[in-house]
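Note that one protein chain of the assembly has been removed; the remaining protein chains are unaltered in position.
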Amino acid sequence: MSAWETVIGLEIHAQLATRSKIFSSSATAYGAPPNAQANLVDLGYPGVLPVLNGAAVRMAVKLGLAINARIAPTSVFARKNYFYPDLPKGYQISQYELPIVADGSLEIVLDDGTVKRVGITRAHLEEDAGKSLHEGLPGVTGVDLNRAGTPLVEIVSEPDLRSAKEAVAYMKKVHTLVRYLEICDGNMQEGSFRCDANVSVRRTGATKFGTRAEIKNLNSFRFVERAINYEVARQIDILEGGGQVVQETRLYDADKGETRSMRSKEEANDYRYFPDPDLLPVALAAAFIESVRATLPELPDQKAARFASQYGLPVYDAGVLTASRELADYYEAVVRAAPADPKLAANWVMGELAAALNKENLEISSTPMTAERLAALLKRICDQTISGKLAKEVFEAMWSGGADADAVIAERGLRQITDSAAIEHVIDEVMQKNPGQLAEYRAGKDKLFGFFVGQVMKATGGKANPAQLNELLRKKLSG
Amino acid sequence: MRELHHIGLTELAAGLRARRFSSVELTEAFLRRIERAQGTLNAFISVTRAQALTDAAAADRALAAGTGGALSGVPIAHKDLFCTKGVRTTCGSRMLDSFVSPYDATVVAKLKSAGAVILGKTNMDEFAMGSSNETSYYGPVRNPWNPRLVPGGSSGGSAAAVAARLVPGATATDTGGSIRQPAALCGITGLKPTYGRVSRYGMVAFASSLDQGGVLTTSAADAALMLREMAGFDANDSTSVERDVPDYVALLGQPLAGLKIGILKEFFDKGLEPANEQRVREALEVFASLGAKLSEVSLPNLPLSVPVYYVVAPAECSSNLARFDGVRYGHRCENPRDLMDLYRRSRGEGFGAEVKRRIMTGTYVLSAGYYDAYYLKAQRVRQLISADFTRAFASVDVLMGPTTPTPAFAIGAKTSDPITMYLNDIYTIGANLAGLPAVSIPCGFVADLPVGLQIVGPFFSEARLLAAAHAFQGATDWHTRVPKGYA
Partner (left out) sequence: MALTREQIESIAALARLELTAAELPVYQDSLSRILEFFGALERADTASVAPMAHPLPGLSQRLRPDVVTEQDHHAEYQQNAPQVAAGLYLVPKVIE
């Protein structure tokens, strides 16, 4: 057992998928020209005031319900005061003492299969800042306020995570959940889903937490894992050398693979939080909360459990297939169209389909192979029209050419041979052509069974039904 | 016919509708008066002559066609704290010296819809912080009753302009008394509505939980008309209250008999000048003679209102003024060395001393370690003060007392010690802390200087306040007095 224990808490910022911003009616769509989506409220002009977007509130409540948290009947917006060019008002409207969601949890499955409960201290609503652009502008920084005012939900975990792997598993779980709930598109490249990691170490067995460093703005699972591992090693190095870990904010440098101290957000900023006088307390009646509860979809864990029992799938398969709602919906559409063998469907969705999508960098939502078309192919395997092996060839043809399974099978003459007499005939021929191997097999060289299978398959262009072939071949070879 | 500038807002509106005179004629007359008085009074920061005449001509066309609103063609002025589209909006500060607002405040838009013609933007204490209009970047405003004296603040420009009959009505704002105190020192009528009655959208924020837009006019009747057109729910302001606006004009005639008036014990303290007290007591006798019932009430926590205000208002303003950073608009220093230099010098140069003082006070009381002792404590005491008012209104309909402890004082007399200046607001601040409506009306003179009587009412009792003021003005003529030189 290691001398050191790692303690990690994650603060995840998820951009809510509302059409307009949290306090103004500007659009939130990504990719607009600089400042084209920044109105007077977003720009913090003199005299402007914030008005709260109801959809952002509903989404936060939805999240709270999905993590079994307490929804605050009254929550308050507070101003977090600091100066930065991408923060037009000189304060961020956030929530401080009374967040909208508190005391929830999520379960993650560790590598060894154990289930761990990760506490979620709170989730609150706040507005995003704009963007500062430093590249390509000599001597100046350019500020784009399109993002300023986009609604965020900040999800704060308890410091329950004990390794980078656990942190990634938790982050992935949250990522899946917010997409299931349709409250966030989870697009990490576009910055819709970001993570700050609070990392500290302590001697194994110690009860007090060590001093933590905060690593900001990690926007990929890989970076989170690497940054945490680097940081843990860095802190252990310091402590073993007799030094002290400084409580500070750090950035992860992906090129160098290391974390470094942030210079610009100097001295511990005193944010001087106070309730925002321009906004009234948000009061949520039980009826409102229940109306949001009614919109909850089947959550990932529930769906995975159902897949395991309803479709007889192993836990692992159920987990993979429910990683996204789109994938789970796709799988179920396949099974609906080809109900005979859900496990076969699972294998194909997780196998051939996933590989083909990955190769072309496609998401399931852009698949050229619809669930119905895949199901049609699977039906042909189930009804013995073609073998599983040949089906792969059919799949490739369907994927690139767009034709249906039956058309490809017919065109390429891939129908499986299931006529016993026909198979026997070919077996007889093969046995005749290979007397030497036949004698060796009958003398006891069992390995040669595969040789004969291969020969028959070659002679039939791979179309002999494998099960029948095996049975008939065994009978004939044994004489 | 009387000279146009002696006719109040309501009568001007009626005269325009009856086509006794045109808006262009009226506008031209007031513009001339403004321009003649500007050197002495310095009541205006911007005079929008060309636009005013264009708008007046348009109003005349609407009046001829029989279309047009309740204030069609009536000239008014806006305190330079209200954003006016396409027009310079400075808030009395170097920080916004060349700022042209791209939008109209809701109040401005509403008055425009009612047909009012804007003559210009009035001078004010910088960012509404002051009680004498001496902190303006554009120089002090002078009291038309005596140019060596202050008109009061922060709406000193609007008050001086109305008192000198340069405009029949002007918008103003009140955070700690900035409508009522200048009204008192200038001998005019000033109303601060209930918090949330008038939209704050486009009214540059000083202290968000205290600021309210209101009116300065020469009579309660005129205030009723202007308020009716300005008030109302605004979806752009989350603190704006969804409540119908009564027709304040129609309700002016409410009989006074039986009105229960509470005389605020704490307002008759040793700070109140005896001659001022005398005028106020005489005014109370007038109310009694009109049938009101007087009694004494005590609001024991009220004396704490000044320290409460000077914790809460600076705290909120320190945050509200953080947006003035030289990045997207407003003053920017020359050749900033780095970001910190950009912020510190732009703000150091752009803001005047009182504003900086309040920003620093506010920053301090919100800071780690002091928040509980100062800000939270002040907000708790504020709750106590509000409760005092609620208790009082259980037994009386309105509260009355002096608006200010003294008449207008000399320019420069109180600028050396901020606290002496802050104590000018001692009678007005309570209504802001509790969000209550309050009006100041002229009730006499002390050594040829006006004295104001303040009437405070429960939430949304503007109609009753205006009716009481109107009844008083029907029985007295203090509100008709015009300063020498402006008659």
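For clarity, chains are labelled A and B in written order, and residue numbers in each chain start from 1.
Throughout what follows, a residue touches a chain if its C-beta (ideal position, glycine included) is under 8 Å from a C-beta of that chain, and two chains touch if they have at least 3 such contacts.
Remember, it's a predicted structure, so these values are computed and weren't measured experimentally.
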*Per the definition of touch given earlier, which of B:Asn42, B:Ser155, B:Ser238 or B:Gln473 contacts the omitted chain?*
B:Ser238
_Omitted-chain contact residue, chosen from A:Val109, A:Leu239 or A:Leu280_ = A:Leu280
*Can you work out which residue in B:Leu63, B:Ala221 or B:Ile359 touches the chain that's missing from view?*
B:Ile359
_Of A:Ile12, A:Ala123 or A:Val143, the residue in touch with the unshown chain_ = A:Val143
_Applying the definition given at the start, please give the residues of chain B touching the unseen chain._
99-100, 102, 194-196, 209-210, 235, 238-239, 241-242, 301, 304, 306-308, 310-311, 318, 322, 325-330, 332, 336-345, 347-349, 351, 353, 356-357, 359-361, 363-365, 367, 374, 376-384, 386-387, 417-419, 422, 433-436, 459
*Could you list which residues of chain A touch the chain missing from the display?*
18-20, 24-27, 32-40, 43, 45, 51-57, 74, 76, 83, 85, 132-134, 137, 139-145, 251, 262-264, 270, 275, 277, 279-283
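The rule we apply is simple: only the chains that are shown with their structure count from here on.
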*Would you mind writing out the residues of chain B in touch with chain A in their complex?*
82-83, 89, 91, 96, 99, 101-103, 105, 200-205, 207-209, 235-239, 315-316, 318-319, 321-325, 327-329, 339, 343, 363, 366-368, 371, 375
*In the complex, go through chain A and note every residue touching chain B.*
40, 43-52, 79, 81, 83, 85, 88-91, 141, 143, 270, 272-274, 277-280
